[in-house]
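Working notes for the structure below.
Here the complex is missing one protein chain, while the rest keep their positions.
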Amino acid sequence: MTFSQDHKDLVLTLRIIKRDPLAASGTIIAIAFLAVAAAVTIFGNSVAPYDPTAIHLSLAFQPPSFQHLFGTDNLGRDVFSRAIEATPVDAEIAFMIVGIASLFGLLFGSISGFLGGYVDEVFMRVTDLFLAFPSLVLAIAVAVALGPGVTNVILANLVVWWPVYARLSRAGALTLKETQYVEAARIAGLSKFAVLLEHIIPNNISPILVYGTLDLGNAILYASVLSYLGLGAQPPQSEWGRMVFDGQVYLTSAWWISIIPGLIILGIALGFNLLGDALRDVFDPRYRK
Amino acid sequence: MSDPILSINDLTIAFETSEGKYSALNGVNLKINPSEIIGLVGESGCGKSSLALAVIGLLPVPPAKVLHGSITFKGDNLLKLAENGIEKVRGTGISMVFQEPLTSLNPLFTVGEQISEAITVRLQREGSAHTKSSVEAEGIAWLRKVGIPDPQGAFHRYPHELSGGMRQRVMIAMALSASPTLMIADEPTSALDVTTQAQILKLVRKLVEEVNASVLFISHDLAVVAQIADRVAVMYTGMIVEEGPVVEVFEKPLHGYTQALLGSYPGRESSREPLKVIPGQVPNLTRIPLGCPFHPRCVRAQDKCKTVRPLLKEVWGHNVACALY
Partner (left out) sequence: MGILLGVVAILFLVFRVVIPDPAKVWAGPRASQQTLAALTLRFHLNAPLYMQFYYYLNDLLHGDWGVSPVSGQPVFQSIVQYFPATAELTSAALIITIALGMPLGVIAATHRNKPADHVARVTSLAGVASPPFLLALVLQFVFVFYLRAFPDSGGRISVFVTQPAQITGFFTIDSLITGNWPAFVSSLQHLVLPAVALAFLTLGLMSRLMRASLLEALASDYVRTAKAKGLRKYVVIYKHALRNALAQPITGLAVYVAYLLGGSVVVENIFSWPGIGRYAAQAALNFDFPAIMGTTIVFAVCVVAMNLVADILLCLIDPRIRLG
């Protein structure tokens, strides 16, 4: 794609975001999420109003109030601060999963679609096999096998994440293969490898980017389920899914401990979904006013 | 001369798009008489299909907007009818055959089921009693009439099991079995090979006489129109620029565009000369030139052509929209 085309798309995206309240809220949520994650990474826990690790048993089970926006948990820790502390963890997990999976899928799928024939057959069989699993369960299985920890959560999810990107890139490569400038490039004598590098892969990037944005939301959902099951970051590091699990026991007496982190996850996932939808409307060739 | 069955008066329709207002039809004036075949020719994008869809009420109305004009059919202004009013006109009043027979037939239903629908609509509106078998019998009869071999078998087949030519015959059968007063055919032969094309044209001529319908036959192909039409209307940038009996218009074209169209037609010049191409390009429909829309490309253009928009007027037996007459 030429620079002017990208520029036009960007302008169109911004116009849409400005105009459509849903897209706007999505963008705001996504940016807020990233901002908080960055803030905590850089400045540490001082960003939060209270120390998330501080235990004050006397303050336990306070419902949400002005002093404690999300209330306090069973150990008297401020839930709001814990939620903030947890932000960069999920941000990191989500970006790593989507980033690596999309990169790998991009290469895998582009090569498969472009080369076609035997290679394509084999590659696609493998992809289909991975897609035959219920992805959440497989991710859990791998995470259990690897053991707890953030890195293992990322690895476990990568296993189930890449096939979709491979499929997407392959579809893109198949279409691009038939375009005139690829044909021209081949006639001009460009090697298959060069065509892949210069034409196929760069042009596959925008659909991947669009889907990836939407997908960040999914990644956060999966990461939260894994951490809910105890497979992610370990205590005392807080993580939203984990907070839900820990707070479950107190559901009837202190619902905010488990429900609010759940709502946060919903909110962030929603934000990325809306943003992704808006992006897709821009890039979808069938987009009409 | 009896009253025209369809009268389009000064029809102006625009599309609102993100790139601006796109004038699809600019003051179209056309009359269709009973039992006549009128051809509508023009290049792609001149508004022929928009006109057809407007008449049968299938223009997507949010992006499209009727700015001016009327379409009178049997005394009613079709543009003023509500959705169920127009529904009643479709099929038995005005029916349509589309260009792409494969995608225009529902792949999940048999040919028989689809033609039965058209017949049943007619019977219901007439108030006639009918049974499944009587409808089926009539359907098969129609399939035979349009020249489909083994009409009984075809009746029970699915669209994808038939060839392109067969499918188009089915579409014609569907359109005519409803006994319409006017049948609109939008490029019905463009997707077919030349031999099948000729067969279909002959078929349409014959059947239309039988059923006593009029046809609005739309095509970009002048030769096809010459074969089938009684009268022809030439369209350019959403307006009719010339209109009259087909032989006259083709032998003695008066409008610059018609002349250029006929001149660029292969076979009319000796094969040594290069194909004559009409200079310039069709204007962007969001920016139609003032005055006569064709003047930038017309070899005989004069100053007054730039400012005055000519209306259709009768000259030497047929109608022309040109300031030079």
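Which chain is which? They are A and B, in the order written, and residues in each are numbered from 1.
The rule is simple: a contact is a pair of C-beta atoms (placed from the backbone, for glycine too) under 8 Å apart; a residue touches a chain by one contact, two chains touch by 3 or more.
Computed from a predicted model, the values in this text were never measured in an experiment.
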Residue among A:Leu14, A:Ala54 or A:Leu129 that touches the chain left out of view: A:Leu129
Residues in chain A touching the chain absent from view: 125, 128-130, 132-138, 140-148, 159, 217, 221, 224-225, 228-231, 241, 244-245, 248, 251-252, 255, 258-259, 262-263, 265-266, 269-270, 273-274
Residues from chain B at the interface with the omitted partner, ascending: 56, 58, 83-84, 87-93, 95-96, 98, 100, 103-109, 117-118, 121, 158, 160, 171, 174, 178
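We adopt the following convention: only the chains that are shown with their structure count from here on.
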Averaged-CA centre spacing for the pair chain B and chain A, given as whole angstrom: 52
